[in-house]
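I'd like to ask some things about the structure below.
Now for chain A:
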Amino acid sequence: MVKSVTSLSNSGLSNWMLQRISALILTAYLIFMVGYFAVNPSPSYEQWSSLHGSMAMRLFSLLAILSIAVHAWIGIWCVLTDYITVRLIGPKATAIRMFLQLAMIAVILFYVVWTIDILWGI
Partner candidate 1 sequence: MLEVSIYRYNPEVDSEPYMQAFSYDTQGKDVMVLDVLEKLKTEDPTLVFRRSCREGVCGSDGVNISGKNGLACITPLSEVVKNNKLVIRPLPGLPVIRDLVIDMTQFYAQYEKIQPYLINNTPAPAIERLQSPEDRAKLDGLYECILCACCSTACPSFWWNPDKFIGPSGLLQAYRFLADSRDTGTEDRLANLDDPFSVFRCHGIMNCVQVCPKGLNPTKAIGHIRSMLLASAA
Partner candidate 2 sequence: MANMRTMSFDAVIVGGGGSGMRAALQLAQSGYKTAVITKVFPTRSHTVSAQGGITCAIASDDPNDKWQWHMYDTIKGSDYIGDQEAIEYMCKTGPEAVFELEHMGLPFSRNENGRIYQRPFGGQSKDFGEGGQAARTCAAADRTGHALLHTLYQGNLKNETVFLNEWFAVDLVKNADNAVVGVIAINIETGETVYVKSKATVFATGGAGRIYASTTNAHICTGDGIGMAMRAGFPVQDMEMWQFHPTGIHGAGTLVTEGCRGEGGYLINKDGERFMERYAPNAKDLAGRDVVARSMVQEILAGRGCGENGDHVFLKLDHLGEETLNAKLPGILELSRTFAHADPVVEPIPVVPTCHYMMGGIPTNVDGQALTLDDQGNEQVVEGFYACGEAACVSVHGANRLGGNSLLDLVVFGRASGLFIEKQLREGVELKDATEDDIERAMQVLNRINSSQQGEKASVLRAELQTIMQNHFGVFRRGDFMKEGIEKLKALRPRIENVQLSDTSNAFNTARIEALELQNLLEVAEATAVAAEWRTESRGAHAREDFQERDDKNWLCHSIYLPESQTVAKRDVNFTPKTREAFEPKVRTY
């Protein structure tokens, strides 16, 4: 059992499941959007804002951005723990990885908050 405090969860299985569930949600969101634009190639502002004004769509978009957050975090965490390691780049690796992970959290949080602000600001 390998322990890791920076991992989203200490269960590899949970991470793996979240990665897949979030991917499914994002795929669904993508398909919906592609379908919407197929039917409505150039929506007007009213059409666009009424779509995103509905509660169902707001929740769907919220789910999508949270999925991006989870998916990105697990993925980036994985990449960082593969390459930014003491084994590969020396003793400074831990500090660099921590910094990059914090930066990543900041970016993800920023986008999540901004998205909520947009969706509920309509």
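Quick notes on this structure:
The criterion applied here is as follows: a residue touches a chain if its C-beta (ideal position, glycine included) is under 8 Å from a C-beta of that chain, and two chains touch if they have at least 3 such contacts; residues count from 1.
With respect to how the candidates were assembled, all candidates are chains of the complex that A comes from, given by their letters.
From a predicted model like this one, the values you see are computed outputs, not experimental measurements.
Evaluated over the candidates 1 or 2, chain A touches in this complex the candidate numbered 1. Only residues 1-4, 7, 9-13, 15-17, 78, 81-83, 85, 87-88 of chain A touch candidate 1 when the two sit together in their complex.
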